[in-house]
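Beneath this line is the structure, given in C-alpha cells, with notes to follow.
Missing here is one protein chain; the remaining ones are kept as they sit in the complex.
By written order: A, B and C. Residues from 1 in each chain.
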C-alpha cells in the first residue's frame, strides 16, 4: 500500500494488572501501524476512570514516564487513531471518556458505522450535543440514552441499534467490555497472561506484552471482563446475519504480517497471494522480483518462490521519515516519494524487473514510484498487484477516497498500465484473492473490489 | 489576597472585526488575572466555528502566530480558566464547542450554578452524556434540549432553568450572545470601537483593544449581537428577583484596579476600603503602612492616607514566579513564600509597621508572610484586613475551601491574631465594607462574610 | 527604567553544599532581573565539572527537576545573561566550560572589558580560536595561556591583563573563585550559611537561600574558596587605582531594592534620590505622585514624602508579559506600552500628576507612556527623573545605545520636555545624585551622566 495512506484504528484493552497503563502503552506501540494521528489510554482504579490522550505517535504522546505514572489503575483501554489527509483534531482523539447515568464510561473504537447520520440527527433533534465527529460518540450517546437497567443491557441495547462495522472496547470503573459487530468486519482478539486478560485488534500486541491469544471475539459477540471472570453476550441483531464479512483488506495490507487474524497467520495468507498472483500473471524471463517496502514484501516473496525468480531488494526505504518532516519549498511533489524510497541501481540496472505491490488506490503515488524506479534504468518494469482493482470505496472502516478518485473505477487495466508507464500490469483476480483464505470465501467482505456491500450504506463515511 | 489562590474565570467576546482572534487574544491577556490554568478562543467565519484551547497562560497557549492565524473569522469568544489547587484537566478548558440541532455553538462561562447537580442528574437520567465537570456543559445541554424554535429562544429557555451565578458568552456561526444571571453576581460589560462590538468581564480588556465601555449587561439581560445590530432580551426568571447581588469580592480582590465594574472604578472603592479600615482600626504611632503586593497595595494607600502615616514598600514581589517553577526537594513549605516575596530590611527594621492585606482565607500563607516579615526585625507588626472575616464559602463562582478550612469560621479574631503572631489584627466590618459602594448596599452579595446567601445553595461547588 | 531594556548579568556561586545545583537555581531565580536571555549552572563533583545552560528564564531553562538532578556536586556557579535587542545566541550563554592545561574551568562573568579587541586580536594572531563573542572567553583564554604554575597564579595573571569592569566567578573541580576588577564597577558579595559559602551579584539571592551576607568582595580582590577555607588575593594591577568606581546605576535601576550593595541598602538610596529630586524640582500644587512601575516606585515614594503629596498608583503593570508574547500584526508599535501598562483613570483624571521615572535613555518609550497616561485625562503631567540626563554610553557593562541615540546627548532638557509632551520635566542633578550615597562621591562612576570615564575606552562594547 505505497499508493495512498488509508489506515484505520488500533485498540487494546487490559484487565487485572498492576501495570495496566504500561502494558497498554506497549500494546498500542505494537499496533502503531493501525493509526499514527493520535493515541490515548484510559485507566480505571476501581473508583474512577482517568485518561491521557494527545496528537502524535504512542511514544510522543507518552514521552514522559510521568504521563504513564499518572494513569494508576488495574484495567485500561487504549486507542491509536488513523491519519487522514484532511484536518486532524484533538476532539476526535480517543478513547473518549464521559459521565452518564451509569457513571463514567470510556470507549475506544475501530470501524465505521453506516447509520451514523440518521442516529445522530435523531439524537440531536432529541436534544443531544456532540463534541466530536466520531462514530464512537454516537455509540456512547446510545448507551447513555438506553432505558435498560444494567450496564450490560445498556451497552447491548446501544449496539443493537448501530449498523456497520465496529470492534469496540468500553471501560467502566468495574469492567472491561469488548464487542464486535455481527459481521465481524474488523478483528478483535482475546488474550491471557496468568490472571490478566487482554483484548486487541491484532495478536502482535499480545506478543509484545507476553500474553497468549485465547480466541477471537466472535462476530456479534460482546464480552465483559470483571473480577468474576469473563462472560459472553450475544448482541441483539437488527436483522438476520447469515455469515460474517471479514475485511479481506486486513490480510492484504492492514494487519502486521506477524499477527493472526480471522483464523490465519497474516504472513501466510499474504505469501499465498503472491504465489497466486504469479500463477495468474507470470512474467516470462524476469531477472528478479521485488516488493514495494515494507507492506508488499511478503507477497513479493510468494511471487518469487512460485515463479522461481530470485527475490531482491530494489528500493531502500528510509525509516526516519516522520510526521514532522518539512518539505523544503523548492522540492515539488515528487520529493514525497524520493524522501521515502531510493532505488538500488546496482540491483535494477538493465534488468527485467517484477515489482509487486499490495494495492493501487489513486495511482498517483504508484506512478511516482515507477518513475523513481526508472531512474535506475531497469530494462523492463512489470507491475503486479496482490489484490484486485479497487473499484468501490469502503464504508466499513477504511478511509478511501471517493469512487471517482479510485483509478480502477475510472480506468481499465490497460489504461492504468499506460498511465503508470509500466511494461505490463497484472492484478490478482477476486477469485484468486478469495481462494487463499481458509474460511469459506463468502465469509469475507470484498466490497471494495466487487461493489457488493454486505450492509447497506448511504454514502456515509464516519470514522473511529 | 496573598493567602490562598481562589480565582475564577475571565471571558471576552467580539463581533464584526477582521481581527477577531487577535483582539480576543489581547482581551484574554488583559484578563489573565482572572484565570491562569487554561485559555482558549473560538472563532466563527460565518460558515463554521473553529477553536484552539490548551492548558497554560494566554501567551503560552497562543505562543505561535500560526495558532491565531488558524482562527479565521470575524466573531469570537475567549476564556481564561482559573487555577485550582486540585486536578487541572484539559476536558474542563473553555470555550466548549459542540454540535446540536441548532448547529455549532461555543460557550465561555464565568460563575457557578447552584442547581447543577439536579439538572445534571435529570439530564443524565434522560440519557445525556457529560464530557467535563463544568457548569458550562450543563447550560449547553439545556440549550440543545430546548424545544423552542429559534436559537434565541433556546438559549433563553436554557438560562431560565439554571440558578446561581453566571456571566456567559455564546458564539454561533451568525451571532455573539452575552448573558448575565438575574442577580448579576459576576460582571459583564459591553464595549464598542467603531463597528466592532465587544463583551468582557472587565473594562481593562476594552482599554487594551482600544474600545470604549458602552454599559454593563444588566442582571437578567441577554444581548444578541449580529449583523443587524444589538438586541436585548430579558431572561425569563425562575423566581422574582428584587435586587441584584453583585459580588463584593470583585471590589476587594478579583477585578483589576484599573477596571470599572458595578458602576465604579475598582481602585476608587479599594482605596476607600483602606480609608475606612484605618478609621475602624487605627494604629497609633505607626511608622509606616505597607500592603501585601500587589493586590493590597491600593487599600494600603487608602489606609496610609487616612491615617497620615507614610506608605512604603516592605515586601518585594518576584514577578518571575511561573507555573513551572520547580520547588527543589530540600526547600520545605516556607520557600513557597520566600520564592515570591522578600522583605526589605532597610524599610522594616525597628519600625512599627502596619501591614494591609485584602483578605485571609485559611491563614496559613498569611502566617508565613508574617514570619518572613519578622526576619526583617520590625519592632511591631499590625495586620489590617480590608475585608471582614470570611466565615462561609462562596457558591457563586469563587473557589474557596470548605467552611471548616476558613480560619475565621473556626477562630475568633483574637485567636487568629495569636495564630498569626501579629501584634494586633483588625478586620474591616461588614458595615464598613458596604459603606463604600455607590450602589445600595443591599445590591451586593456578602455571603462569604455574613452567610446570607441570596440564592439557595445545596453545597454545590460547580465551576466555570 | 521603563524606557529601554538595557540590563546586564547576574552571577551566583556556592561551595560545600550537597544542594549546590538547587541553591544555585534559587540564587539565579532571585537574580532574574539582571538577565532574562539565558541561564546556566556548572557544578563540580570534585572529579569533573558538568553544566546545563539554555536560552530562557531560569525556570524555563530548569523546568524539569531532572535538569537539576543531573548536576550533581557540591560546588557550583550560575549565570543569568541579559537580553539585548539584537541577536541572541546560545554560543554566548554562560557559564562557559572549557578544558585547558590546568584541567576544567567554568566561568561566569558580569561586566565589560575595555581592551577585549586588542587582547582578542593578539591571541587570534597567536593561533587562538574563539567560539563566542563574550569577554568571558577572552579571560579564559588568558588563563589558559598564562605561564604561571598554579591555578591561583594563572587566574591572577589573566586578570592582571584585562581592563574595564568585571565581577567574575570561576569554578574548577576543587575550588570556587570570585574576583572583582580594581575599580569594583559591578557588585560582588560573599555570603555564608553554616559551612556553605556563597558569592552573588546581590544580597537578595542570599536571602532566598537562607544565607547571611558576610562582606563585599573588595575592588581588586580575588577570593579562592576551597576545602581549606577562604583565601584572599590582590589582583596585580595594570596601573595605580586610587579609588573605586562603583556603578551608580546599580542604585538607580539595576539592583533589586531589597539588595545591599556598595555598603548601602538599595531601597534607602533610591528613596533618598526621590527626596532630593523633590527638593531640586518641586511641583507646586500637585495632587499626587506616581512612579513608573516597578523600578521607579521607591524613588516616587521618596518624592511624595518629601513634597508631602500623596503617593498613588496611576499605572497598572501587567506582569504576565513574557518573552513569547506575540504582537498581533495589526497592533502597531504603541501596543508595546499598552500591553505592559494600563493607566488608572479614576486616579489620574483631572489631576495634577507628578510622574517619577528612574531614567530616560532614548526617550521613545517614555513618550509612549506619556501618551498612554494622557488617555486618562490628567490635568497636568509633570515628569521627574531620579537620575541626571544620560549623555554618554556606558562601556562598563550596561548595554546602552550609541551616544547619538541617547536623547539627552542630542537635546536640551527643554527640548526633551517638548518631545515628550509633558507639562514640565526635571532631572536630578549629578550633585544631587552623588549627595545621597554614603561612600565618598568620588568612589562612584557616573560616566554616563558626565562623560568622565574612569578607565580609558576605545568604543568597545563587549559583554558578559
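The rule we apply is simple: a residue touches a chain if its C-beta (ideal position, glycine included) is under 8 Å from a C-beta of that chain, and two chains touch if they have at least 3 such contacts.
Predicted, not measured: the structure shown is a model, and the values here were computed from it.
Chemist: Pick from A:12, A:62, A:396 or A:449: which residue touches the chain that isn't shown?
Modeler: A:62
Chemist: Would you indicate which residue among C:46, C:131 or C:418 is in contact with the undisplayed chain?
Modeler: C:131
Chemist: Identify the residue among A:221, A:312 or A:399 that touches the chain left out of the display.
Modeler: A:312
Chemist: Of the residues A:29, A:170 or A:444, I need the one that contacts the missing chain.
Modeler: Here the residue in touch with the unshown chain is A:29.
Chemist: Which chain A residues touch the hidden chain?
Modeler: 19, 22-23, 25-26, 29-30, 32-33, 57-60, 62-65, 68, 204, 207-208, 256-258, 260, 265, 267-268, 294, 297-298, 301, 304-305, 310-313, 316, 318-322, 324-326, 328-331, 335, 338-339, 342-347
Chemist: To test your reading of the contact rule: which positions on chain C touch the chain that is missing from view?
Modeler: Answer for chain C: residues 91, 96-101, 124-131, 140-141, 144-146 touch the chain left out.
Here is the rule we use: only the chains that are shown with their structure count from here on.
Chemist: Where the centres are mean C-alpha positions, what is the separation of chain B from chain C, in Å?
Modeler: Result: the chain centres lie 37 Å from each other.
Chemist: Between chain A and chain B, tell me the centre distance in angstrom, where each centre is the average of that chain's C-alpha atoms.
Modeler: Distance between chain centres, rounded to whole Å: 48 Å.
Chemist: Mind checking the centre-to-centre distance between chain A and chain C? Centres are C-alpha means, answer in whole Å.
Modeler: Computed from C-alpha means, the inter-chain centre distance equals 60 Å.
Chemist: Touching two or more other chains, which residues of chain B qualify?
Modeler: Answer for chain B, listing residues that touch two or more other chains: there are none.
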